[in-house]
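Here the complex is missing one protein chain, while the rest keep their positions.
Presenting subunit A:
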Amino acid sequence: MTPARTLAALLVDPAGAQALNDADWTGVLAVARAEQLIGTLAARLDGLDVPTRVRAVLADASATALEGRRQALWEAEMARRALRDADAPVILLKGTAFAAAGLDAGQGRSIGDLDILVPHASLAAVEEALLAHGWMWVKPDPYDDAYYRQWMHELPPLIHPERDRMIDVHHTILPPTARITPDAAKLIARAVPLANGLAMLSPPDMVVHAAIHLFGDGDLSGGLRNLWDIDRLLREFSENDGDFWIALSAAAVEHEAAAVVARAVRLSHDLFATPVPDAWAKLSTVDHWYRRRLLARDGWGRATRPATRLAFYVRSHWLRMPPAMLARHLWIKWRKTAGDREPPPPPAERR
């Protein structure tokens, strides 16, 4: 078994830890770090008997995840205070939402930027309020700024320099140029309030968003972690609600995301043994490709399968925008970076 597969198996069944030797552990920990799953692994293996060295690494990962969670929730609270007067519901997305709602998917999870969803009509007010409360633009480049405003599903990223935290303000969950168009109004209308004045997506919409984030956007980097989120969400929501699968099907159709949601469910079942209805269980031929990409990591934590990765990278742009627009965008980006692509010459040549 490759270290990436061992990691997936261990996340599903922590008892498998007993069978690992030092070399296995070395590979698993390297993959878990590279895939940002080390905190999750630590949470899953908590209390089990593992070798001393491994326990020390996992204890560090747990402490890091705990502190990261505290900072993420604090950042959400800062956003809530800043947006108190903007008169818009603030819906937490992704990791911060999992943590704030106490979902299993948030256990040990690393949380990056703060992602929030607000109604499109409130964007200007939200932007103004954030700028007034100390957030600043990250991308001073006028092309990037204009590109975000015209073509993206979010404001250009903002950073709060004092806390060194980024916020992504979304008005929907995919760029308007993408092939599928989620129904942002329904996402907002169905959002579930949390105790502290913030909100999260409804359970079916949360799964749809996670699936779109994984398969409808991006090149699947960090995909294993995102698929793990989906496994945890599916397990928790279907356990709490007997009609969850029906609600999920309906939501997936409403957001034009039936195909990506079905793929997410199939792969989650395949890699993480998620209990799913029979009709959702069988992998398609193309799914095997996705699985290859999701597990493309070796025991040194290195990205493997460059051709598969490249194919998914090209695909991510293909999904995001029409071909002529893609060509123009890549051309402009290439011209901007071509100048500093090459590493500096070795010292002998510099003299």
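In this section, a contact is a pair of C-beta atoms (placed from the backbone, for glycine too) under 8 Å apart; a residue touches a chain by one contact, two chains touch by 3 or more; residues count from 1.
As a convention for this text, contacts and distances are computed from a predicted model.
S.K.: Which protein name, taken from UniProt, belongs to the chain you can't see among "HPr kinase/phosphorylase", "Cbb3-type cytochrome c oxidase subunit I", "Thiosulfate oxidation carrier complex protein SoxZ" or "Sugar ABC transporter substrate-binding protein"?
M.R.: When "HPr kinase/phosphorylase", "Cbb3-type cytochrome c oxidase subunit I", "Thiosulfate oxidation carrier complex protein SoxZ" or "Sugar ABC transporter substrate-binding protein" are compared with UniProt, the left-out chain turns out to be "HPr kinase/phosphorylase".
S.K.: In the full complex, which of A:R5, A:R33 or A:H329 touches the chain missing from this view?
M.R.: The one listed residue touching the chain not shown is A:R33.
S.K.: From the list A:D13, A:D60 or A:E128, which touches the chain that is not on show?
M.R.: Answering carefully, the residue with contact to the hidden chain is A:D60.
S.K.: In the full complex, which of A:Y143, A:W300 or A:W334 touches the chain missing from this view?
M.R.: If we include the chain that is not displayed, A:W300 is the one touching it.
S.K.: By the contact definition given up top, give the residues of subunit A that touch the hidden chain.
M.R.: Subunit A touches the missing chain through residues 22, 25-26, 29-30, 33-34, 51, 53-54, 56-57, 59-61, 63-64, 67-68, 70, 300-302, 343-348.
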